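What you see is the complex with one protein chain gone and the rest in place.
This part shows subunit A:
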Amino acid sequence: MLKVNSLITYLQDLNPLPTYIPHPHRLTPQNAADIITNYDLVLDCTDNAATRYLISDICVLLQKPLVSAAAVQKSGQLTVLNCPPTPQGLIDKPYPPCYRCCFRKPPPPSAMTTCGEAGIMSTVVGLMGVAQAGEAIKILASNLHLPSSSSSSPFIEPNLLLYTHDLSSGISPFTFRAVKMGSRKKTCFACGENSPSTLTLQGIKSGTAPNYDQFCGLNTPPKNLLPQQDRISPSEYYHALEKGELPPHLLIDTREKEHFSFGSIQGAVNLPFGAFLSKCFKIKKSGEDEKGDDILPAEAKELSEDAPIFVVCRRGLDSQEAVEKLKELGVDRGGKRKIMDIRGGMKAWKEEVDPDFQFI
């Protein structure tokens, strides 16, 4: 069942009075304006940067207020944008900011965490959602969704609400924190002084200006760090193991311990990537004090000095980096010890070897 239908079923149960209209399509630069134009207010509950920039740009052009909420792991962020909506290009006094005014550029893809990877605490999404709904009601009830071109319209100090579900967080002892944001930026691509010439509905629809995927770095091909001889496919590894062709070896799984606890390849030892990198960093900084081999889990000591090492991760990127780091630390004994990446990670393991594996 599509998420949108599941949501509507649930909402109808909760409150049958409103009219719920499903849009069972992915929001794209081609259809976004035609959908959004029918509504007075937009709540952004999406899960990726490219869609967030697209929604904000359309809201600027169609003069719709936007309530934007995001959540990953234990943190949430909420902000009201473009409210009350004001035409593009006005900068004679403080006007409400758009998403680009607050977040000029997206992080590089490598730094973007998704809920699928990092996990998500349901109470965090719940809280952000309720707060988001509250803001929406406030806006509609006070007519702040109506476009204003008159200079008499109120200026509401822009805020960003941060929430962290963590006793030891930076936001503690108060888990909520509201911070002051700036108003519309003169140089903003979407709503600033020259924006009518940089951002148009036609430009978005044609997919050229802006190109959201490119802006968010989604067009860069996946890295293939390691040469072929340092990589082995999950099925090659599995068959070699089954036939007894593999000598005693160390299999390192670099996923976080939560992922690892849901299932792993038999014999795998968990060495979470984050902890692995900090340890690498410490060893490198300490110079001679610590040996490269100190990075390895205790299980390595039960094996011979040259026992091969295989590294697996979730999707096959961290493991390649881990193989590189191990070599940098000299764990490969200048090539005498084989260190190999299991290509494609546990995702490929599920596809090639074990369809019952619970890939999360």
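Annotations
Going forward, contacts are C-beta pairs under 8 Å (C-beta built on N, C-alpha and C of every residue); 3 or more make two chains touch, one makes a residue touch a chain; residues count from 1.
Here is the rule we use: contacts and distances are computed from a predicted model.
According to UniProt, the chain absent from the figure is "Ubiquitin-related modifier 1", selected among "Ubiquitin-related modifier 1", "General vesicular transport factor p115", "CTLH domain-containing protein" or "NEDD8-activating enzyme E1 regulatory subunit".
Considering A:35, A:90 or A:115, the position touching the chain not shown turns out to be A:115 (whole complex). Of the options A:58, A:71 or A:232, the residue whose C-beta touches the omitted chain is A:71. Mapped onto subunit A, the interface with the missing chain covers residues 44-49, 52, 69-73, 75-77, 102-108, 110-115, 118, 120, 125, 160, 162, 164, 166, 168-172, 177-182, 185, 274, 277-278, 280-282, 284, 325.
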